[in-house]
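With one protein chain held back, the other chains of the complex are shown just where they sit.
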Amino acid sequence: MSMRTAWRKTVNVVMLSLTGACALVTVSVLFFILGYLVVHGGASINWDFFTKLPKPVGETGGGMANAIVGSGKLLLVASLIGIPIGTLAGIYLAEFGGRGYSFIVRYTTDLLNGVPSIVIGIFAYSLIVLRTKQFSTLAGGFALGIMMIPISVRTTEEFLRAVPTSLREAAMALGANKWKTISTVVIPAAIQGIITGIMLDIARVAGETAPLLFTAFSNRFWSPGWNQPTASLPVVIYTYAIAPYDDWHRQAWAAGLVLLGLVLVANIGARVILARRAAFLKA
Amino acid sequence: MSSAASATGPAMSSWAPRTLLRRLRNGDEIAHLITLICASSILLVTSMLVYQLWVNSRLPRHEFGWHFFATSVWDPVFEHFGALPFIYGTVVTSFLALLIAVPFGLGAAIFLSELAPRKLSDTFAFAIDLLAAVPSVIYGLLGIFIIVPIMRTVVEPALKKTLGFLPFFQGPAYGVGFLTAGVVLAIMIVPFIISVSREVLLVVPQDQREAAMALGATRWESTWKVVVPYARAGILGSVFLALARALGETMAVTMVIGNDPKISASFLAPGYTIAAVIANEFTEATGDLYLQSLVELGLVLFLLTFVLNGLARILIVATQQRGGPAH
Partner (left out) sequence: MKKTLALFIVTLLFPLTALVLRAKPAHVAPTRTPVPDTVLINGAGATFPNPMYSKWFDEYRKVHTDVQINYQPIGSGGGIRQIIAGTVDFGASDGPMTDEQVKQFKDARGANILHFPTVLGADVPTYNIASVKGELNFTPKALAGIYLGTIKKWNDPEIAGANKGVALPGDDIVVVHRSDGSGTSYIWTDYLSKVSEDWKNKVGKGTSVNWPVGLGGKGNEGVTGLVKQTPNSIGYVELIYAIQNNIPYGRVRNSAGVFAKANLNGVSTAAAEAAKSMPDDFRVSITDAPGKDAYPISSFTWLLIPDRIADATKKKAITDFLRWMLTDGQKDCEGLSYAKLPKEVVAKEMKAISQIQ
C-alpha cells in the first residue's frame, strides 16, 4: 500500500470518527441539560411550589402558583387566537387557494414566523397595551397567539396535502361537495397530524419570555380576569435567575424543570402519535 | 340537487344577486370565504406589524437619518443614539455562534446521514429535535450558572494564555461577554443545522456516492467531496436559518453578554445586541426619541431576519428540487 493510500485511509477513519464524536457531543448536551435540571430543580419541587404565592423580596419560601396559572391562561388566550386562524388559513392554502394568492400568503406566513419574538412584543405593546392603558393577559396572549399562527398554518397545510387525492375523489364521486369532502373525509384523515402540530405549537410558545416582558408584565399575586398583568413561568424564571437571592435561584431551577418537562412531554407525545400513525398507514 | 351542480361546475358564477344568495347557502362558498378571511388576516397582522414599526420609529429616522447606523454612542442623557454597538454585538455573537455550531452541526449531520444505521440516526435526530424545543430562558439559566463560571475560570484564562497576543483575547476574563454569548447561541442553533442538513444529505441520490466509491474514493472522500458539495445549497440554507434564529435570540443572550453598549475587538469583553437592549430598556425609555430609537432597532432586526430567512428558503428549496427524483 502506498503512502498516499495509507494517508487517505487514516484521514477516512479520523474524520468519520470525528463526525461520530460531533453527534455524540450534541446529544450529550441534551442529556446534560435534562440531568442538571432534574438534579437541581427536582429537589426544590414541593407542594408549596405549586400552591403558594411568592414571598416578599429577601424572604425564603413561597411558590409559583400564580405563575403556573398565569402561563396556563396566557396559553389559553394564545390558542384561541392562533389555532383557529392558523388552522383555517392552512385549510385555505391546501384546499381552496389559487396559485398567486397562496404564494403571497405562504410567503407572509414564513415572514411572520421569522420575526424575532421581541419585535412581536413591541407590536403587541403599541397595539394593545398603549391603547387599553393596561398590561394584561390579553395583550400577552395576543403576542403569543401571533407567534402560534405560522406554525399552525404550516402543519395544517402539510398534513392536509398528505391526504391522498384518491380519498377526495372517492368522496366527490359519491356526490359530496367540496366542503363536505373536506370536513368529513380530509380533515379526519389528517386530524392526528394537525393535533400534534397544535401540541408542538403550544409547547413552543409556552417557553417564550421576551414578548411577555412588556405585555403581560408580571404580578406578585393572583391575576383575576383577563385584563390584569399576570405572572408567567418564563418571566419568573428570568427574574429569579438574574437576582442574587439563592432561594430564588433554587425556585428558578424548579420552574425550569417544570417548564422543560411540559415542553418535552408535548414534543415526545406528538412524535409518538405521529409514529403510531405512520405505522398504521404502512400496515 | 342544484347546489351540488353549482358547486362542482366550473367557474360559471355570475355576479347576479339571485344566484349570490343561493351560493351563500352553499357550504363551499362560506367555507371558502371564512378560510380566505383567516388567510388574509395573516397578511393584515403582518402589514400592521411593519406599519407600526415604521411609524413608531419616525423621530430617530428624521433626527439621525443614516447616521444612526454609523454612530456608536448610546447616550440617553444627551439624547444621542446610535445603532452601531448593537449591530456589532449582534453580528459578532452570531458569527461566533456559527463558527462553533457549523462544524459540530455539519459533522453530526454527516454522521447521521451517511454512517449511522437508520434506527440510530432517527433516534439521535429525535433527541436533537428535542434540543431545538428547549425554551430560550432555560438556556439562559444554564448559561448564567454553568457556562459563565466555566468560561471565567477555565476557558477564558486558557485562551488568554495561549492566544493572548491576538487582540481578540485580551482584557479581563469577566465570564460574561461576546464569547460566552456566542457559545450559548451555538448550543441553541446547532439542532437546526443538524436537522436540516441531515434532511438535505439524505436526499442526495445514492448513485452519487456509489459513483465516487466506484472511482476508488474512501467513504470520507466520497462524502466530503461529492455528497456534501451536492447538497451545499441546502446546507448553506440551514446555516442561514440558524443565523436568523441567532440574530433574534433575546433572553439567553441578555443573561450572559454583559449588557455594555461598547464596540471592542476582544471577544472576552462585554457587549450588547439589538434584541437584548430592547428587552432591557424598552419599558423604561423615558422620552420619545429614546423609545423610538429602540423601535428603529427593532425594525433593523426585523429587516435582517427577513432577508436571511428569504435567502435560506430559496437555498433550501433549490436543493430539494435538485436532489429530487426528477433530476
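In order of appearance the chains are A and B, and numbering begins at 1 in each one.
Here is the rule we go by: a contact is a pair of C-beta atoms (placed from the backbone, for glycine too) under 8 Å apart; a residue touches a chain by one contact, two chains touch by 3 or more.
Small disclaimer: the values here were computed from a predicted structure and weren't measured.
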Residue by residue, what part of chain A touches the chain that was omitted?
55-58, 98, 127, 129-135, 217-222, 224-225, 227-229, 239, 242-245
Absent-chain interface residues of chain B come out as 11, 13-15, 23, 29, 32-33, 36-37, 40-41, 44, 47-48, 73-78, 148-149, 152, 172, 174-176, 254, 258-260, 270, 272, 280-281, 283-287, 290-291
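Note that only the chains that are shown with their structure count from here on.
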So, in whole Å, the Cα centroid of chain A is separated from that of chain B by 16
Across the complex, what residues on chain A touch chain B?
8-9, 11-12, 15-16, 18-23, 25-27, 29-30, 33, 36-37, 84-86, 88-89, 91-93, 95-97, 101, 104-105, 108-123, 125-127, 146, 149-150, 153, 172, 175, 177-180, 182-183, 200, 203-204, 206-210, 213-214, 234, 237-238, 241-242, 249, 252-253, 256, 259-260, 263-264, 267-268, 271
Flag every residue of chain B that touches chain A in the complex, lowest number first.
1, 3-4, 7-8, 26-28, 30-32, 34-36, 38-43, 45-46, 48-49, 52-53, 56, 103-108, 110-112, 114-116, 124, 126-131, 133-138, 140-142, 144-146, 187, 190-191, 194, 218-221, 224, 244, 247-251, 255, 275, 278-279, 282-283, 294-295, 298, 301-302, 305-306, 308-309, 313
